[in-house]
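Input: a single structure, listed below in C-alpha cells.
Apart from one protein chain that is not included, each protein chain of the complex appears where it belongs.
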Amino acid sequence: MELFLHQVLAGIATGGIYACMALAIVMIYQAIDHLNFAQGEMAMFSTFIAWQLIQWEVPYWAAFFITLAVSFAGGYLIERIIMKPIHNAPILSHVALFIALFAVINSLAGFIWEYQIKSFPSPFGTHSVLGEGLISAHDAGMTGVTVTLLVFLFLFFRYTRIGLAMRAAAANPESARLVGIRVEWMLALGWGMAASIGAVAGMLIAPVVFLEPNMMASILLYGFAGAVVGGLTSPGGAVIGGVLVGIIENLAGTFIPYVGSELKLSIALALIVFVLTVKPSGLFGRSVVHRV
Amino acid sequence: MHMHKYLIPAMVLGMAIGTAGPSAAQKKYDPGATDTEIKVGNINPYSGPASAYGTIGKTIDAFFKKVNAEGGVNGRKINFISYDDGYSPPKAVEQARKLVESDEVLLIFQSLGTPSNTAIQKYMNAKQVPQLFVATGATKWGDPKNFPWTMGWQPSYQSESHIYAQYILKNHPNGKIGILYQNDDYGKDYVKGLKDGLGDKAKSMIVAEVPYEVADPTVDSQIINLKASGADIFFNVTTPKFAAQAIKKAAEIGWKPVHILNQVSSSLVSVLKPAGLENSKGILSTGYLKDVTDPQWKNDVGVKNFFAFMDKYFPEGDKTNALSAYGYSVGQTMVQVLKQCGDNLTRENVMKQAANLKDLQQDLFLPGIKANTSATDFYPLDQNQMMKFTGERWEYFGPVLTGATGGS
Partner (left out) sequence: MAMKTRSAFTDLIAFFGALAVALAPYRRWLILGLVLLIVLPMPFVVKNFFVFQLTLAMVYAIAILGLNLLTGFNGQFSLGHSAFYAIGAYTAAILMDQYDVAYYWTLPIAGIICFVAGFLFGLPALRLEGIYLALATFALAVAMPQILKLSPFEHWTGGVQGIVILKPNAPFGLPLNPDQWLYYFTFAVMLALFLCAYNLVSSRTGRAIKAIRDNSIAAKAMGVNLSLYKSLTFGVSALYTGVAGALGGIVVQFVAPDSFTFALSVALFVGLVVGGVGSIAGALFGAWFVLFVPNIAEHISKGLAGAVYGIMLILLIYLMPSGLAGLVRLVVMRFARASR
C-alpha cells in the first residue's frame, strides 16, 4: 500500500510535468487550431536562453521573466515571418513546416550549447514537503505554478476582450474579420502566448530531467497524451489529463508484471488511442459539431 | 668474346635489382592508402538521440589534424572522413557503403553504437574491410573466429560487470541487489555480465531488475520501486542523463544503498556535479582512463599533453568532457596501429597490426593499464581499476583488475 501511495505521488509529480506541457499545447491549439509539433523544441530553446542568462550571473527571477518576454517575441516573430506565407496552404503544409521548425531549433540548440546535460536551478529548492521524500518542494511548486497559469488562462479567455477575440479568430476567421477582429494579430498573439507558456513549462521541467537539446521530445509525447485525454479544447482538462497520464504510467510500470516497465510509453499511447476512440473530445472537452 | 652474350642481360638484371631497392619491394597499398595519405572512415551520431556522442568524432578529427601537423604517420597524412548516421542502423549501412565503395577508405574506425555496428558487421567482413576499434563496449565484438575484421577497443561491459560481481561477493556476500538498466543491448550486456559473475548466487541476491527506456522522461518511478524492493546494493546501469536523475532521486527519497555506477556515466562534470556532489558520495565505479578534471593528475605528463592538444586543436571543445578524453585515447591507438603498419598499408596488415599490440601505454591510461591484443584476443583493453567517489574526486583503490569475459 505504501508503494502504491508513493507511485501515485510520484505520478502526480511527473504528471505535473506533462500537465505543464499539455497546457502549452492546448493553448496553441486554441489559438491556431493546429497542433504544433515544434512546441517542445521552442520550450527547450527558451529554457536554454534562461540557462545562459543565469550563467551570465543574471538572478533567477530576472532571467525567468526576461525569458518569458523573449519567448513571446520569438513566438510572435515565428508566426509573422515563417508561418504567414503559407496561411492559405493546406494543413499538411503547416504540419510539414512544424516539422522543419523542429529540426531547425533542435539542431541550433545542439550547435550552440552542445549535448552535455546541464543542471537548471529550481526556485523552490529541493527539500521535501510532506515527510521523507514523498513530494519535493519543486514538485509542489511546479503544480502550484501550473494551476496558477491555468486560472490565468481561464480568466483571460473567458473574461477579457482579447481572449474572446482570439477564440473567435481561431474558430471562424472569416466571420471574425467581418466584425473587425484583426485575425492576423490574434494568431501571432496566440503563438507568442503559447511560446511563453512553453518557456514556463521548460523552466519548470528542466530541474527534474536536466537540460539538454533532446529533453523535450518524450515529454511532448506525454503532453499530447495528457492534452488528448483531458480534451484539446479544455485547458483544465489538459492539466488533469497530464496528471492522470503520469499516475497511470507509474502504476502500470509498477504493478503490471513482467512487461509493465517496458510498456510504460505504449500504455500512455494506448491511452491516447482509447480515449480518442471512445470520447474523441476528451474527458472534459467540448464536442465539435461540423455543419454541412 | 663469350662474355658479351651475358653482359647486357646481366647489366639489365643488375639495374633492375638496383632500382627496385628494398622500399619499392615492401610498399603495398589497398584502396585508401597512397604514398601521401591514408583515408580513415568513421560513422558517428552527429544528430538524433545519441548526438551527445558526436563529440568523439569531433575530437578524433582534431586529433588527426594534430598528427598531420606534426608530420603525419610515416610521412603520410590521415584523411579522416566521418559521416552522420543519426544512430539509425539503415543510415549506418548507407554511410558504411559510401565510405567503402564511394570514398574508398582503407578502414572504418570507431563506428559508434551497437545497433549501427551490428548492421554493418556482416558487410564489413564480407568486403574484408577493417571495422576497427568500434565505439561500444558490447562484448560480442571480440570474436576473431567468426568476424576477423571486427575489433572493439574499450573494456567490454561484461568484463566490467564481472569486476563488480567479484567486489560484491567479497564485500557484501549477503546483500540484496537492485538493478536499474537501460532496456537495450548495452544495458542488458551489463546485467548479463553481473549475473555471470555472481554465478549461482545471482538468483538469490538479485531482488529487483527494473528497466527504463531512453524515451522515458525520468527514472523517478523506477527508483521508488527499487527502494521498495528492499535492495541494499544498487547496480546503476544508465547513461549520463538518467544516471544523474537516479542519483538525485535516490538521495531525495533517502535511499542509501551501496551504489555501483557503470563506467559509462562516471564523469564528474557530466553526471556527478549535476546530480549533486554530496549525493554522489560513496559511489563506486571502475575506470581505465584518467579523469582529467581530477586534481591528482595536475602535473601528469599525459594529461598535460591532452590539455595542450585541446587548447591548440580543439579549442571549441570542452576539456572536461570525458568523451574527448576517450576520443583522444582511441585516436592514439589508431595512430599506433598505422605506425606499426609501416609501408605495408593493406587491410590485412592493418588487422594484423591491430592484433599485435603489446603492452601499449598511452597518455590517458591509468597507471598499470596497457592495451594488448593477439590473434585470439580481440579485446585491446580489458583492465579496469575500481574507484570510489569521495565527494570531491574519484579515489582509486585495489589492484588493476582484468575482468574475465565468458566469450562473446
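In order of appearance the chains are A and B, and numbering begins at 1 in each one.
Here, a residue touches a chain if its C-beta (ideal position, glycine included) is under 8 Å from a C-beta of that chain, and two chains touch if they have at least 3 such contacts.
Just so you know, these numbers come straight off a predicted model, no measurement behind them.
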Among A:F45, A:F102 or A:F124, contact with the omitted chain is made only by A:F102
Looking at the whole complex, which of B:K188, B:K201, B:K352 or B:R393 touches the chain that is not displayed? B:K188
Positions on chain B contacted by the hidden chain, ascending: 46-48, 82-84, 86-90, 93-94, 97-98, 100-102, 114-115, 118-119, 121-123, 183-185, 188, 213, 215
Contacts of chain A with the missing chain: which residues? 29, 34-35, 82, 85-86, 89-93, 95-97, 99-104, 106-108, 110-111, 221, 224-225, 228, 232, 258-259, 262-263, 265-266, 269-270, 272-273, 276-277, 280, 290, 292
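In this text, only the chains that are shown with their structure count from here on.
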Can you give the whole-Å distance between the Cα centres of chain A and chain B? 39
Taking the complex as given, what residues does chain B use to touch chain A? 47, 49, 51-52, 54-55, 183, 210-213, 215-218, 220-222, 224-225, 228, 240-241, 244-245, 252-254, 269-271, 273-274, 318, 321
Per the contact definition, I'd like the list of chain A residues that touch chain B in the complex. 2-3, 6-7, 10-11, 13-14, 17, 107, 110, 114-119, 126, 128, 132-133, 136, 205, 208-210, 212-215, 217-219, 221-222, 249-250, 253-254, 261-262, 264-265
